[in-house]
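All protein chains but one are shown in place.
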Amino acid sequence: MPIGKLESITAPARATARESPLMPREVPDPLPMLRQMLLIREFDERIIGLRAGGDIYGAIHPYVGQEAVAVGVCAALTRADRVTSTHRGHGHCIAKGADIKRMMAELFGRIDGYCKGKGGSMHIADFSVGMLGANGIVAGGLPLAAGAALAAQLDGKRQVAVCFFGDGAVAEGEFHETLNISALWSLPLVFVCENNLYGGSSPIDVQHRTTDIAVRAAGYGMPAVSIDGNDAMAVFEAARAAVDRAREGDGPSLIECRTYRWHFHNMLRATIPAETRPSTELAAWRARDPIARLASALLSRRTLTEEGLTAMRMQVRGDVDEAIAFAQASPFPGREALLEDVFAASCCHPARACGTHDE
Amino acid sequence: MPIGKLESITAPARATARESPLMPREVPDPLPMLRQMLLIREFDERIIGLRAGGDIYGAIHPYVGQEAVAVGVCAALTRADRVTSTHRGHGHCIAKGADIKRMMAELFGRIDGYCKGKGGSMHIADFSVGMLGANGIVAGGLPLAAGAALAAQLDGKRQVAVCFFGDGAVAEGEFHETLNISALWSLPLVFVCENNLYGGSSPIDVQHRTTDIAVRAAGYGMPAVSIDGNDAMAVFEAARAAVDRAREGDGPSLIECRTYRWHFHNMLRATIPAETRPSTELAAWRARDPIARLASALLSRRTLTEEGLTAMRMQVRGDVDEAIAFAQASPFPGREALLEDVFAASCCHPARACGTHDE
Amino acid sequence: MSRSLSFAQALDEAIAEEMRRDPKVIALGTEFTGKLVQQFGPQRARLTPISEAAFTGMGLGAAACGYRPIVNWRSVTFSFVAMDQIVNQASKIRYMLGGQADFPVTFRCTSGGGLGLAAQHSQSPYSIWMHLAGLKIILPSNPADAKGLLKSAIRDDNPVVSFECVRLNDAIAAVPEGDHLVPLGVAAIKRSGTDVSVVALGYYVQEALAVAQALARRGISVEVVDPRTLVPLDVSTIRDSVRKTGRLVVVDEAPPTCSAAAEITALVVEDAATFRALRAPVERVCGIGVPIPYSPPLERAALPDRERIEAAILRVLHEPASGSTRS
Partner (left out) sequence: MSRSLSFAQALDEAIAEEMRRDPKVIALGTEFTGKLVQQFGPQRARLTPISEAAFTGMGLGAAACGYRPIVNWRSVTFSFVAMDQIVNQASKIRYMLGGQADFPVTFRCTSGGGLGLAAQHSQSPYSIWMHLAGLKIILPSNPADAKGLLKSAIRDDNPVVSFECVRLNDAIAAVPEGDHLVPLGVAAIKRSGTDVSVVALGYYVQEALAVAQALARRGISVEVVDPRTLVPLDVSTIRDSVRKTGRLVVVDEAPPTCSAAAEITALVVEDAATFRALRAPVERVCGIGVPIPYSPPLERAALPDRERIEAAILRVLHEPASGSTRS
């Protein structure tokens, strides 16, 4: 059987491991997970209007529909673990613990944004929570995550790294090289492929003959599993197994999460792009809403009441309102910011050194 | 079973196919194959001394020990089929039908060389026989071969393309991307991996966790086979199956040929580099000499006599002598050649246009 | 006869016309503009996986075998994934092989900032390609040139890289009817003048023209030269202009260091006659040497604008009398 089953390789966590402050939760608390999913959805639904209204610039790629992946995976991580993300990165940021106020300020191009307004949607990062950055390059974040995993391996403190990427990224050379080297070196790295069936506007069969992504891992001697990416708890279980394995020094694994994005691929101007995917497909996937699914499970288990859910929805709406107010109140960066941050302080600025500017 | 067996997918060639002038030989003639192997060996043994003597410049990468691969594969090809090669390319050139006189003149940097002395060992090509070029970039030739395969597919004339590459090349992103796209598009392409157990001076386990190269093809839905690369007839059989499949429009396949190089990885100056591989390993592989193997099979079948073999050896020695004499007699290119060949005639030369030269 | 087309439409028309004209012209890319697949079918208009290195090399390989591929990287940003195939293969292959084959492949990409897309997606790195020997490069500044240059590029027997400024995408202007071709290697004097030469690239041609028009009202005569092709560069038109005006301002959005603007400056001052004619230091009005920031006020500050162009023109005009130049 070429494709390892993560389940089968998941030994019960060792006692020492359990005691480590770096260990993830064995049993996740589903309520914060649901709350995070709601927050991601609210955040990304709202940015569509904000982009249309001209409060946000450039390109946005809403994560709506895929919330269970980011939240399920990050529930298996500690703050000391690190993730790299993609162009569709807001969900990963929020799930890893970034502050939506500073995210929103970044989208608004303001000085209180995570990148002081220099990065925007495709470059949000929060190193303080182990979120090493969204990335505008398909598969570009994978080598960076492997670097973080290498650092973790050398540090020997049982940290792990996770890279999120899409089904389209699997066609890139960097995917292959990173799987190969991390398998070879047994890096503590988890590959999380969000297979949303489209790479940009192209269906997955424009990318791959074998649209089963998990099968790719076998060639590297890497265990892999393909799961329902709209089931947050299933994502958590698979992630926990892979993360445990990585933490124990047993190397990387790949998790293919089958999911779907509810909106357009991206929005580059004020108008909302027309839907090009089959409406039946879209409807079928909307019916598999990851949030409704987790919520109804919790409701039926009585972990959550309808009132509790409504309160949660109200709360995240309020949180996003607050984030927007925060962003609006934050000033745009001043002109002096332009030449800052190219190099660490240890050096003189080359632009100044070469004197080619008007400043 | 993830790894397709080429054998199992090889349908008997159709009648129409057999009649096509583009079809390769169904049963190869082993004598010319042996002769080619002897010629490759003689050629590459001789260039070592010529490099040491300063007649050849830059880098040479002898193919000695791997002759069965180039010859076995090219025996399954017609002149209209195309191949791309590597830094270790002399064997592929000779097997595809290039003229050793012009090859040697190229190595000598002379005007009668295939590239007018501009390319040297790592860039020998002969488009007239479908040899599209050696390549100094590990895995760099694979996309070019896929382009040739795309052209063949569009032409619809049942031509195929073959790319040769080493085990080290499998670690490169271009390997992955080319396998993926050619499987997806069912390109008439055959991937021939010469697994000589070393990538440069690093043993293969510096490159891969799974040192079984054939297993990589499964992830792309591509059939693959791993064979003894020192058995010319086995290589021919596998190549014929893969080539037939490609010719029939059934897509690419991968052949892993397990082989070994007898000499150093490369020679960049006049001194012969010290051997770093275990001497027992080297001895074991020398005992599996692909030439001795084919020769003794032919001798025992009486297809060949000892005298015939000796005559063949003398003949290739004479051929190489002649090639060397040809190269020595050819002049170095003149200064005027420097600015030629950058662009096709349709244009003015940018260097001239921008006037930055002393000429 | 001409009609109005957007820059994007003009480029689409060029592709469609050339694909109709020559069955050997094929297209490769992760996405197409226009109706390419519908018009020419999925065999000739090939939607590729997101594998830029592979399909760039395939374009080159197919070109070696009789086709004329048009490879669309979309943003130039994505071409860096394919840089081996561009630098090590495409730019050198013909020369290395002693000219035994031609490689008629066209690489298309968008470039430039101004749309709030941040550093990775706001690059103008044509000088990186110019530095290589063996690639031709076009950089049109309006729809008519875009169509005419791209058609010439597709017909050229060499690898040509077409840089298409994102900010020009929706620019609308007259495009001649019929088989409109603009030859590679021929600059256009978009406005003639006598006081100062402004060599502007891509999007900044229109900005330079606007400044020239404004300054004309103040009695300053600005000549605006649009090289249109960066390789081969029409250096004699540029030098002639500078010999006439004695002053040069180069405008481009790429950062100045080792840029096309640096090259144009060097070409002017290393020519003895032009050097002798030069009456003021050359001014480069370029993007500031930082990755392009996302936030609109910062992005505006990073990119050249009419104010900076005008200020530079006035500086070279007052040199040395007014002492207003930088030092």
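We call the chains A, B and C, going by the order they appear; numbering starts again at 1 in every chain.
We take it that a contact is a pair of C-beta atoms (placed from the backbone, for glycine too) under 8 Å apart; a residue touches a chain by one contact, two chains touch by 3 or more.
Not measured: the values here are computed from a predicted model.
A.B. asks: Given that one chain is not shown, which residue among A:L50, A:L150 or A:A297 touches it?
C.D. replies: A:L150
A.B. asks: With respect to the chain omitted from the figure, which of A:G72, A:G133 or A:G251 is a touching residue?
C.D. replies: Touches the omitted chain: A:G133.
A.B. asks: Given the contact definition stated above, which residue among C:P125, C:G202 or C:G246 touches the chain not shown here?
C.D. replies: With C:P125, C:G202 or C:G246 as choices, the missing chain is touched by C:P125.
A.B. asks: Contact with the hidden chain only, please: which chain C residues?
C.D. replies: On the chain C side, contact with the omitted chain comes from 77, 80-81, 83-84, 86-88, 91-92, 95-96, 118-120, 123, 125, 127-128, 130-134, 231, 254-263, 265-266, 269-273, 275-276, 278, 280-284, 289-291, 293, 319-320, 325-327.
A.B. asks: For chain B, which residues touch the unseen chain?
C.D. replies: Touch set of chain B with respect to the missing chain: 57-59, 109-110, 113, 115-120, 122-123, 135-139, 168-169, 171-174, 199-202, 206-208, 268, 332-333, 335, 337-339, 342, 350-351, 354, 356-359.
A.B. asks: On chain A, what residues meet the omitted chain?
C.D. replies: These residues touch the chain not displayed: 82, 84, 113-119, 123, 125-127, 132-133, 135-137, 140, 142-152, 154-155, 173-174, 177-178, 180-181, 184-185, 340-356.
What we mean here is this: only the chains that are shown with their structure count from here on.
A.B. asks: Centre-to-centre on C-alpha atoms, which chain is most distant from chain C?
C.D. replies: Result for max centroid distance from chain C is chain B.
A.B. asks: Kindly indicate the chain pair that has more C-beta pairs in contact than all others.
C.D. replies: B-C
A.B. asks: Where the centres are mean C-alpha positions, what is the separation of chain A from chain C, in Å?
C.D. replies: 36
A.B. asks: So, what's the distance in Å between the C-alpha centres of chain C and chain B?
C.D. replies: Taking the average C-alpha coordinate of chain B and of chain C, the gap between them is 40 Å.
A.B. asks: Of all the residues in chain A, which ones touch at least 2 other chains?
C.D. replies: Within chain A, the residues that touch at least two other chains are 171-174, 207-208.
A.B. asks: Any chance you could list the residues of chain C touching two or more other chains?
C.D. replies: 48-49, 51, 53-54
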